[in-house]
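To start, I am sharing the structure in question, which I have written as C-alpha cells.
As you look at this complex, bear in mind that one protein chain is not there, while each of the others sits in place.
The chains carry the letters A, B and C, assigned in the order they are written, with residues numbered from 1 in each.
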Amino acid sequence: MSRFRFAVNVAPKPGILDPQGRAVEGSLGHLGVEGVSAVRVGRRIELTVEAADLDAASAVVERLGRELFSNPLIESFEVEPR
Amino acid sequence: MSRFRFAVNVAPKPGILDPQGRAVEGSLGHLGVEGVSAVRVGRRIELTVEAADLDAASAVVERLGRELFSNPLIESFEVEPR
Amino acid sequence: MTRVGVVVFPGSNCDRDTLRGLELAGAEAVPLWHEQGDLDGSAAVVLPGGFAYGDYLRAGVIARFSPVMRAVAAFAGEGGLVLGICNGFQVLAEAGLVPGALLRNRGLRFLGRDVRISAERLDTPFTRLVGGGQPLRMPIAHGEGCYFAEEATLDELERDGQVLFRYVRENGTRAGVEQDAANPNGSLRAIAGVLNARGNVAGLMPHPERASDALLGSDDGLPILRSLVEAAARADHAGTVLVGAR
Partner (left out) sequence: MIVAERPAVPEVPVHRALGLTDGELDAIRDRLGRDPNDLELAMFSVMWSEHCSYKSSRPLLRTLPTRGEGVVAGPGENAGVVSIGDGLAIAFKIESHNHPSAVEPYQGAATGVGGILRDIFTMGARPIAVLDALRFGDPSDARTRHLVDGVVRGVGGYGNCVGVPTVGGELVFDPSYGDNPLVNVMAIGLLEERKLTRAAAPGPGNLAVLFGSATGRDGIGGASVLASATFGDADGSKRPSVQVGDPFAEKLLIEASLELIDAGLVEGLQDLGAAGITCAVSETADRAGTGILVDLDAIPRREPGMAPFEVMISESQERMLAIVRPDRLDAVAAVCARWGLPCAVIGLVTSDGDIAVIEGGLTTAGAPRDGARELARVPARALTSDAIVHNRLAAPPEHRRLAPAPGAPVAASDQLPERGMDPGAVLLALLGSPNLASRRAVFEQYDSTVQASTITGPGHGAAVIRVAGTKALVASTDGNAGVSAADPWLGAAMSVAEATRNVAITGARPLGVTNCLNFGDPTKPDAFWQLSEAVRGLGDACRALGLPVTGGNVSLYNESARGRIAPTPEIGVVGLLDDIALALGPAFAHDGDAILLIGEVGPGLEGSEYARIAGVAPEDGPPALDLELERRLQAFVREAAARGLLESAQDVSGGGFAVALAEAAMWGRLGAQVRLHVSGSPAVDLFGESPSRLVVSAIMRHAPATELLARQHGLHVERIGTVGGDRLVVELAGAGATGAAEERGSRVADSIDVSIADLERGWEHGLPRALGWDPAISSTEGR
C-alpha cells in the first residue's frame, strides 16, 4: 500500500446561477479592482488515499467526487493528483 | 490587453479546525470507503483577468487571494494559472 | 439625545431591530448606508446582524470593503465606540478591528436558539450597566459563530481582559467547548464576544437587540445597548472614552 494526495475541485456547472461569483464581481469595485470577470466560486477538497496503486486510489477519489463532494445536478468536479 | 484565466485555491491552515473535513471523514464509513485521511475542505475561485500581461494579471489575482478570497488568520491560498 | 449609527449593508437584516433596540436604550438611532463615507456625526456605531452580501465567500468579508467601513475604521482608530453584533462581529473580525475569526459552527448547521452569556468585564462601554450575577439570556442565530484564534492569541486576550462575553450554563458556570449545548457553536474557550486591545471596539455573536423587550421573552440585552448609549453620551461631550485594557 502507498499513499496518494489528491485535490477534488467542485465548481458550479456552466449555465447554473452562481450567486457567490456574482456577489464577488459586484464587490470588486469597492476594492478598486478592474478587468475581472467570469468569477465562479466552488469548493476544493484535498485528501490522502492509501491504496495499492494510483489507479486504485484514483477510483476511490472519483467515487467520492461523484457521490459525496459534488451535487451532480448543479456541480461538476475534476480530480487533480497532487 | 489580453485575458488570463486563474484559479485560486483556499485551504484551511494546518491546525485550524476544519469541521467539514472531519465530517467528510466521519461519513466515509457509511459509504464503505477506507484508507482516506487528512481531508481538508476549502474553496476554489476561478476568474478571468484582463490585463496588459501575465505579471500584471497575476498581481491582481495575488491581491484578491490575499485580501478577499482568504483570511490569513485561518486560511492559506495558492494561485493557479489555467 | 445621543446619536448612534447603525450601518446598513446590502443583506443586513437586523438593522431595523437594532435601530429599535437602541431607541429603547435611549439613543437617537440613525441608519448609515454602506456607501456613505462618513458617520453622520454618530457618537457610536453598531454593525448589525444579517447576511451582508449574502455572507457569500466568507461571512463579513465582502462587506468589509464597503466605503462606510473606511469611516468606521478611522472612527475606531480615534477611540470611537463600535459594536458588532453577529454578522457585524464577523465583519469586524474580517476587517481586523477585533481579534480572531468566526468559523462555521462545529455541527455545520445554522443554529437559532436562546443561549446564556456572562460578561467577563463590567467596566467597559459595552457592559457597564450589565451588572454581575445572573447570566444574560438572548438568542443566537448564525451558521458561522465558532470563535477562533490561535492559542497564543487566546492567552493574550485572557491576560489583557479582551474576552468580553462567554457562553455559560444555566447555573452560570463556563460552558465547555465541544458537545456542550451551552456553547452551541463550539467557540474556543466559550468566547461569545471580544474587545479590541484599546477597549473601544467590541463584537458578540448573540443578539442583545432581540432581547430588549420582556414581552419577547427576555430584556437581558437592553443593558448592553444602554451601556453603549450611555458611554457614547459621555463620549459626545468629553471626547472619546478610552477604556484601556487591563
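The rule is simple: contacts are C-beta pairs under 8 Å (C-beta built on N, C-alpha and C of every residue); 3 or more make two chains touch, one makes a residue touch a chain.
Keep in mind that this is a model prediction, so the values were computed, not measured.
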{"item": "Touching the absent chain when the full complex is considered, from C:Gly80, C:Pro125 or C:Gly143", "value": "C:Gly143"}
{"item": "Options C:Arg20, C:Arg137 or C:Arg169, residue touching the unrepresented chain", "value": "C:Arg20"}
{"item": "Which of A:Ala38, A:Leu54 or A:Ile74 contacts the chain that the document leaves out", "value": "A:Ile74"}
{"item": "Selected residue (touches chain absent from view) among C:Tyr56, C:Phe126 or C:Tyr167", "value": "C:Tyr56"}
{"item": "Interface residues of subunit A (partner: the chain not displayed)", "value": "12-19, 22-23, 26, 43, 45, 68-69, 71, 73-74"}
{"item": "Touch residues of subunit C, complete complex, unshown partner", "value": "10-11, 13-14, 16-17, 20-21, 49-51, 53-56, 106-113, 139, 141, 143, 179, 207, 209-210, 212-213, 215-217"}
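Everything below uses one rule, namely that only the chains that are shown with their structure count from here on.
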{"item": "Mean-CA-position distance for subunit C and subunit A (Å)", "value": "34"}
{"item": "For subunit B paired with subunit C, centre-to-centre distance based on mean C-alpha positions, whole Å", "value": "29"}
{"item": "Inter-centroid spacing, subunit B versus subunit A (mean Cα positions, whole Å)", "value": "9"}
{"item": "Two or more partner chains touched - positions in subunit A", "value": "24, 27, 31, 41"}
{"item": "Subunit C: positions in contact with at least two other chains", "value": "57, 62, 65"}
{"item": "Subunit B - residues contacting subunit A, complex", "value": "1, 5, 7, 9-11, 21, 24, 27-28, 31, 33, 35-51, 60, 63-64, 67-68"}
{"item": "Of subunit C, residues touching subunit B in the complex", "value": "57-58, 61-62, 65, 94, 100-101, 103-108, 146, 148-149, 186"}
{"item": "Subunit C-touching residues of subunit A, taken from the complex the two chains share", "value": "19-20, 23-24, 26-27, 30-31, 41"}
